[in-house]
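Just one protein chain is left out here, and the rest sit where they should.
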Amino acid sequence: MKKECVTMLLAGGVGTRLGLLTKNLAKPAVPFGGRYRIIDFALSNCLNSHMHTVGVLTQYSPLELHKHIGVGKPWDLDRMEDGLTILSPFTEKDGGSWYLGTADAIAKNMNYIEGYDPEYLIVISGDHIYHMDYDKLLQHHKEKEADVTISVVEVPWKETSRFGILNTTENLRIYEFEEKPKNAKSNLASMGIYIFNWKVLKNYLVEDAKLSSSNHDFGQDILPAMIGDDRLLYAYRFDGYWKDVGTIESYWEAHMDLLKEDLSLSLNNNDWRTYSHDSNFAPQLIEDTAVIQHSLINNGCVVAGSLDHSILFENVEVSEGSVVKQSILHPGVCIGKNVLLDRVIVQENVTIPDGTKIVASREEEPIIVSSHNLKAVHS
Amino acid sequence: MKKECVTMLLAGGVGTRLGLLTKNLAKPAVPFGGRYRIIDFALSNCLNSHMHTVGVLTQYSPLELHKHIGVGKPWDLDRMEDGLTILSPFTEKDGGSWYLGTADAIAKNMNYIEGYDPEYLIVISGDHIYHMDYDKLLQHHKEKEADVTISVVEVPWKETSRFGILNTTENLRIYEFEEKPKNAKSNLASMGIYIFNWKVLKNYLVEDAKLSSSNHDFGQDILPAMIGDDRLLYAYRFDGYWKDVGTIESYWEAHMDLLKEDLSLSLNNNDWRTYSHDSNFAPQLIEDTAVIQHSLINNGCVVAGSLDHSILFENVEVSEGSVVKQSILHPGVCIGKNVLLDRVIVQENVTIPDGTKIVASREEEPIIVSSHNLKAVHS
Amino acid sequence: MDTMMGLINLEHEHDFLNELTYFRCGAAVPFAGRFRMIDFTLSNMAKSNINEVAIFTRSKYRSLMDHLGSGADWDLDRRHGGLFILPPDWNDPTDISKGDLSHFHNNRDYFERGKSDYVLISGSQFISNTVYHKLFQHHLETGADVTLLTTTYEELHPEHNACIKVKVDEDGSVLSLTNDAKNPHVFSGVYVLRKSLLLELVDECIANYSNHFFLDGIKSNLDRLNIQSYHYDGYSSIVNSVDSYYRHNMALLDRKSYNSLFSNEENVLTKVGNQAPTKYSGLSKVSKSLIATGCVIDGQVDNSVLFRGVNVSEGAVVKNSIIMQRCNIEAGAHLENVIMDKDVTITKGQVLKGAKEQPFVIAKRRKI
Partner (left out) sequence: MDTMMGLINLEHEHDFLNELTYFRCGAAVPFAGRFRMIDFTLSNMAKSNINEVAIFTRSKYRSLMDHLGSGADWDLDRRHGGLFILPPDWNDPTDISKGDLSHFHNNRDYFERGKSDYVLISGSQFISNTVYHKLFQHHLETGADVTLLTTTYEELHPEHNACIKVKVDEDGSVLSLTNDAKNPHVFSGVYVLRKSLLLELVDECIANYSNHFFLDGIKSNLDRLNIQSYHYDGYSSIVNSVDSYYRHNMALLDRKSYNSLFSNEENVLTKVGNQAPTKYSGLSKVSKSLIATGCVIDGQVDNSVLFRGVNVSEGAVVKNSIIMQRCNIEAGAHLENVIMDKDVTITKGQVLKGAKEQPFVIAKRRKI
C-alpha cells in the first residue's frame, strides 16, 4: 500500500552521557516530566502531525521501551495497515548483523520502507523533548523542492561545539556540515530530524553500504556526500518548544525549567497534546502533614512530607518528616521518614530508608540514586 | 503484573526443507490453506485457549511475518497490559548476540518473562498446522504436578526417524528423549510444545548458558539434562487436527488433504476458529467460462479457466483457456491464457505468461515457481 | 494540514428495502457478497484521511452497531477521534429542533471537539469505491462554501427519481438543484463544507423550525452560498429501492463493473469474517457468480450473488438470485430471481421463483 511519507524513529541510542539513567534502559525510555518517557514526545508529534506510518528502530536494551510503546495505543498507532512497527535487527539466509550507524539502521530496513513506496522519508530521533509539526516540515520540503531538509535550532554560540552545526547561505541552503566544530561559523544546530526524497536517499544508502571506511552515519557520511554532490539541502528553522536532555545536568535543569513554565503552553498544550502510557493509578493523596511548594506531582503519589522544587512521577510515596528539594523521583520511588534529599534523581522503584540524607551541592552534578549505589551516596 | 502463564512462540525458524518457499520468508509466514499463514494456527490457538501473554521470538527474515502479525489485532492480542510482544535480538551495554538455539532464545528474553512472574511457561512453535487447547495441556500439567509436560502425537512407525521421539513408561512419564532415532522404541513424537514450571526451567537455562559445548536447544540439551536429573517429565497425548508441513511434498499433500476434509471440522470449525489477517478483497468472481471442481478459492479471485484439485489464495486470477490441476496458487498470482499447471506451487505475486506449461510428474516433488525460476521450469 | 471529519447522516434514509429493512436500517443491509451498504461510504472516508466519523441514526441501528463494532476493521478504533454511532439519546428540555437538525443540535459537541475544520457529509445509498482527496482539494482551491460530489448517469433509472439533479455553469458553480427527471447530472448526497459554516447554518435552520439540513440549510440558500460541483467519473450506483438493489448487485457479475468497483488499488473495508476459502466439490457447477468465502458448493449456481457461509447442496439450483449469509439450500431445491436474507433454510426439493422485475424477497431466519 502506497504512502506518501514514511517516518523512521531512531530509538536505539545508548545515551552514554546520561550515566546510570541509561544503564539498563535505552535513552528514549528514560522518564521525563513527571509522567512521560522521552520517546513520548516524538510519538505524540507523529500523531499530532498525522504521520501514521512509523518504524521504530530499536537495538539497545529495548525491553522497557517495547513495554512502554506496547502496540502503540496511546499514540493511535495500533493500526491494521500501517501504524507502528518495531524494527529490531534480524538475520537472513546469509546471516545477520547489528545496526552500525544511523544510516545503516535505515539501510537494513529498506524492505520495510519500500513496502510503502513512499515519496518522502522522515528520520527523527527519540532523544529530544520537543513539540514539532512534521507536516509543516514536509510542506516546507516540498515548497523548496529540496532533496533533503534538516530541521535546525539556534543554540547559544558558546555551546556550538556540542552540536552538529550547519553552515548555510542566506536562503538557508546548506553548503557545509560540521560535527562539533571548535570554531563554529554558524549557530544553527541540527536537531537530527531529516526529510529525504526517498529515491535520492536510497542511492546514497546503497553506495554508503559498500564503503568499508564509512561509519554509516547520516551526519558523518551521508549528508557530507550529498553536499559534495551539490544536492539541494535546506535547513528548516524551528523555534518551538525544544529541550535537550543529553546530560545529567541538562536533564535536571530541564525539569527545574518545567516548574517555571506555563504548562498549558508545553506539556498541557491542548493544541498539541503529549500522550503517554497510563498505569491508572488513583489520584494523588496529599496528607495533613504535607507542605508542597513549586512541585509537579503525578497520580498514585502519597505525600506526607515536604516538597520544594521537586517532580514526582507516578506512584511515589514521601513519608512524614522527609524533605525533598530540587529532586526528581521516578515512578514507584518510596521515601521513608525523616529523609533529606537535595538535587537528587532517584531511579524507578528505589526505596530510600528512614533517615537517609543525600545532598548534592550546587557545584556538583545532581546525584543519581539507584538501589545499588544507595549506601555510597548517603552523606 | 503477575500472570500465571506466559507463552513463548518460536517463530525464527529458517525452514530449510521448504526450499524456495522460505527463501526470503520465515517458515511461520509461509501461506497455508488458501487464506492463512502457518503462524495463524498457533496464534489462533492462543486466542482460543485464553493465553493472552504471548512473546513471539523472531530472528530470520521477519519483515513479512511482522507485517502479517501487525499489532496482533486478528487474534485479539493488541492489548494494553500484556498481549503480543515481538522479541527480536537486541544489544546491551556489553554488546549483543543472536539467538543460538531454542533454549537460548528463551534465555535471552528472561527479563520479558520475569516481568510477569509466571508459574508456568508454555513454549510453542509457529511451524505446525494444528488446533490445540493449551489450557487443557496446562490443566494436565497441573494435575500431574509435573516439571515439564510435552505434547506428543503418534506418528507412523516408518516415519519415526524424522522426529524427536519420547520414550515413556506406561503412565506416560518420559525417561528418554531420542532425536531422530534409527530404531525407535516408541512412536510418540514431540510436537515441540512444552509446558515448564518456570522456576525449574530458569535454573536449567542459566546453567545451560554457561556450557560452551551446548547447542542451547530444548530437545538436545535442556530436556536430556532434566531427564538426567530425574525431573518429572510427562507426555501429553494429542489426537486432534494436526498437520506437519515441513517439506515441500508434505506441504503439498496437506493441501490436497484439505479438499477431502469436512472443513467445518477443521478450518471452518465454529468452536475453534482460525483467525488471520484479511486484506478485504471483494468476493471471488466466477466467470461464464469457468469450470471448477474440487477446489478451494479465496476472496478477490477471478476465475475464467478450469480448476481441478487446486487451492487459490486471495487475489488470484486464472484466465480463459487455462487449466490448473493439483496446484497451489499463492496470493496475487496471475495465470495468463492457455496455461497448463499440474502439481505446481506458484509463489506470491508471480505472473505466469500466456501459454506456459509447467507439469510435475507424480514421482517428482511438486514444482515451486518463483518469478526467478519461471523460465527454467517451463516444460 | 487541512483535514475533514466525517458524518454519515442516515436520518432521511427510510426503510427503503422492504423486508430487508424490517429489522435493520438500509445502511446495514448486506450488499455485493461480503459488504454492507454503509461499508462503501465508510471505507471511502477511512481511506481519505478522515479520522473521526459520526453516524446520525434514529432507529433500527442495532445491526449497524454489531457490524461496525469498535470500528477496528476500518482502522477507526481510535483513542483520539474514531467512530461514533450517535443514537437519539437526548435530554434537553429546551430543544426545539426537528428532523436531522435535532441530530446536529444534540451532537454539537462532536463537531466542537473534532480537530478538523471541514466536514464531509454523506448518506449510505451512493455506492462507490474512491477517496475524497480530489473533492476536498477542489473545495479548498475554489474557495467554495459548499462542494457537492456529483456524477452523470448515461441511462436514468427509477432510483434516480429520488435524487437531486444539478445544473452547473462552465466553472462548476451550481446554478440550480431540482428534481428534473431528465437531467442525468445527479447529486450523490456527498458534500463538504467548513465546520463553522455548518454550525452557522444549523443554527439558522433550527431558528426557522426547519427539519432537513440539506434542503433547508443549503439548497434554500443557493442564492447566497457559493456552491460548487465536483464531478466524479468513476463507477458508482444509487441504491434506494429493492429494484435498484437487485439490479446493482447483479451488475457486479459483469467483469467490467466488478473491476471498476473493486479492482482499485484500494479495497473496500468491511467487517472481517474469518471464514475458510469457499469449497467446490466434484459436483459443483458454477458460472457468472460472485461468491464470498465459507461457502460449500455441491450444486449449480448461475448468475447469482452468494454471501458468506452459504451451502448449496447436491442437485440444488440457484439462478439470478442473491443469497445472504449462512443460507442453506438443501438438495434438489430450485431458486430463481430470489433475494434471500440471512439464515434462511430452503428445504429439499422446494422451488421458489420470482420475476426479474420483481424478485421474491424472503425475510431472515425462515425455513421454507
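Labels for the chains are A, B and C, by order of writing; each one numbers its residues from 1.
Everything that follows uses one rule, which is that contacts are C-beta pairs under 8 Å (C-beta built on N, C-alpha and C of every residue); 3 or more make two chains touch, one makes a residue touch a chain.
Treat the numbers as computed from the prediction; the structure is a model and nothing was measured.
Across the whole complex, the hidden chain's contacts among the shown chains comprise A, B, C. The missing chain, though absent from the display, is touched by one residue of A:Thr7, A:Asn298 or A:Ser370; that residue is A:Asn298. Touch with the chain omitted from the figure is made, among A:Lys73, A:Lys108 or A:His128, by A:Lys73. The missing chain, though absent from the display, is touched by one residue of C:Tyr61, C:Tyr118 or C:Tyr246; that residue is C:Tyr61.
Residue-wise, the contact with the chain that is not shown comes from A:Gly33, picked out of A:Gly12, A:Gly33, A:Gly101 or A:Gly219.
Set against the missing chain, the residues B:Asp135, B:Glu253 or B:Glu320 yield one that touches it, B:Asp135.
Residues of chain A in touch with the missing chain: 33-35, 73-74, 259, 263, 267-268, 273-276, 278-290, 292-300, 302, 307, 311-313.
Looking at chain C, the residues touching the absent chain are 22-23, 59-62, 69-72, 77-79, 82-84, 86-87, 89-91, 272.
Listed by residue number, the positions of chain B touching the unshown chain are 1-2, 47, 49-50, 73-74, 76, 79-81, 135, 139, 275.
Criterion: only the chains that are shown with their structure count from here on.
Chain contacts in this assembly form a complete graph, since each chain touches every other chain. The chain occupying the central position, as judged from C-alpha centroids, is B. Between the CA-based centres of chain B and chain C the separation comes to 40 Å, rounded to the whole angstrom. Within chain A, residues 73, 79-80 each touch two or more of the remaining chains. With touch defined as above, residues shared between interfaces to two or more other chains in chain C number as follows: 72.
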